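One protein chain is absent from this view; the other protein chains keep their places.
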Amino acid sequence: MPEDRAAIIVFSGDLDKALAAFVLATGAAAAGLETSMFFTFWGLSVIKKEGARGGPKNLKERMFGMMTPSGSKTLGTSKLNFLGMGSVMLRSMMKEKGIASLEELIALSRELGVRMIACTMSMDAMGLSKEELCDGLEYGGVATYMADATRARVSLFV
Amino acid sequence: MPEDRAAIIVFSGDLDKALAAFVLATGAAAAGLETSMFFTFWGLSVIKKEGARGGPKNLKERMFGMMTPSGSKTLGTSKLNFLGMGSVMLRSMMKEKGIASLEELIALSRELGVRMIACTMSMDAMGLSKEELCDGLEYGGVATYMADATRARVSLFV
Partner (left out) sequence: MPEDRAAIIVFSGDLDKALAAFVLATGAAAAGLETSMFFTFWGLSVIKKEGARGGPKNLKERMFGMMTPSGSKTLGTSKLNFLGMGSVMLRSMMKEKGIASLEELIALSRELGVRMIACTMSMDAMGLSKEELCDGLEYGGVATYMADATRARVSLFV
């Protein structure tokens, strides 16, 4: 029987999808579900620590790092990105309406006890070290995710 | 214990993904599940009323409106869009094979009692009013979705 849990995979590193994931996570936590978010692939960009540098990287890892966002504040949108214009506009429209920003939603998720898990296989593939990611994360692989998801009422892939 | 319900989030405004969402929704309803679709972000484009104009909009809202599809008939595809060629081709190939169009699937969903819920937070962010969306919708936020999803057998993010 499923427990009162939600397990959300954040695969995307787009601002709009990250917003959706955190709205869902805070909504699930507010509804009383024990909620976990599993950040994998491009989703790791959402939880990068700004300005942090990890250990030495090889050429491909450095190129990959340069081509992916440096943290939640530099994410693009999945549509209408126009070299970053899309996220500037989306953020500005949300601010005017008093809607929480991504950074506020991340902070709220932490307050509500949402667990955030970084996918170690993706970190490995992309050459990302723990020093480059936010504090307060858990680390795990697909088995960690499955342990949550099999007990969850709601499992989503964003 | 989960009830016989399915809860589908339609985040995408791409023709191909909208088709998938409605095929899944009609399939779920046909299988006897009480099915709800929650339209958020770009997904709101799928349920825009053609030619409808809402109240006064500010500059950013007008720009956003101009850059997003005006309804189900002007959605692009997520791949191979080529300035709309992709959706023309996809629609034409589906028609030749006698596969239901998006508009037919939307009508079928209604007949089968699929509930369609527009995300009020996204409407707010994008400056969309109820007048600009199809008739017969419900309106709600993430709490509305979670109330459905926590009781559902199948929850999907499209």
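General remarks:
Each chain gets a letter, A and B, in the order it is written, and its residues are counted from 1.
Note that a residue touches a chain if its C-beta (ideal position, glycine included) is under 8 Å from a C-beta of that chain, and two chains touch if they have at least 3 such contacts.
Predicted model only: the values in this text are computed from it and were never measured.
When the missing chain is restored to the complex, the residue among A:4, A:34 or A:61 that touches it is A:61.
Among A:13, A:71 or A:86, only A:13 touches the chain left out of the display.
Across A:52, A:88 or A:142, the residue that sits in touch with the chain not pictured is A:142. Although one chain is not displayed, chain B still touches it through residues 1-2, 4, 16-17, 19-20, 23-24, 26-28, 30-31, 33, 78-80, 89-90, 92-94, 96-97, 99, 153-158.
Although one chain is not drawn, its touching partners on chain A can still be listed: residues 1-2, 9, 11, 13, 40-42, 60-61, 63-64, 67-68, 121, 124-127, 141-143, 145-147, 149-152, 155-157.
Methods note: only the chains that are shown with their structure count from here on.
Centre-to-centre, using mean CA coordinates, chain A is 24 Å away from chain B.
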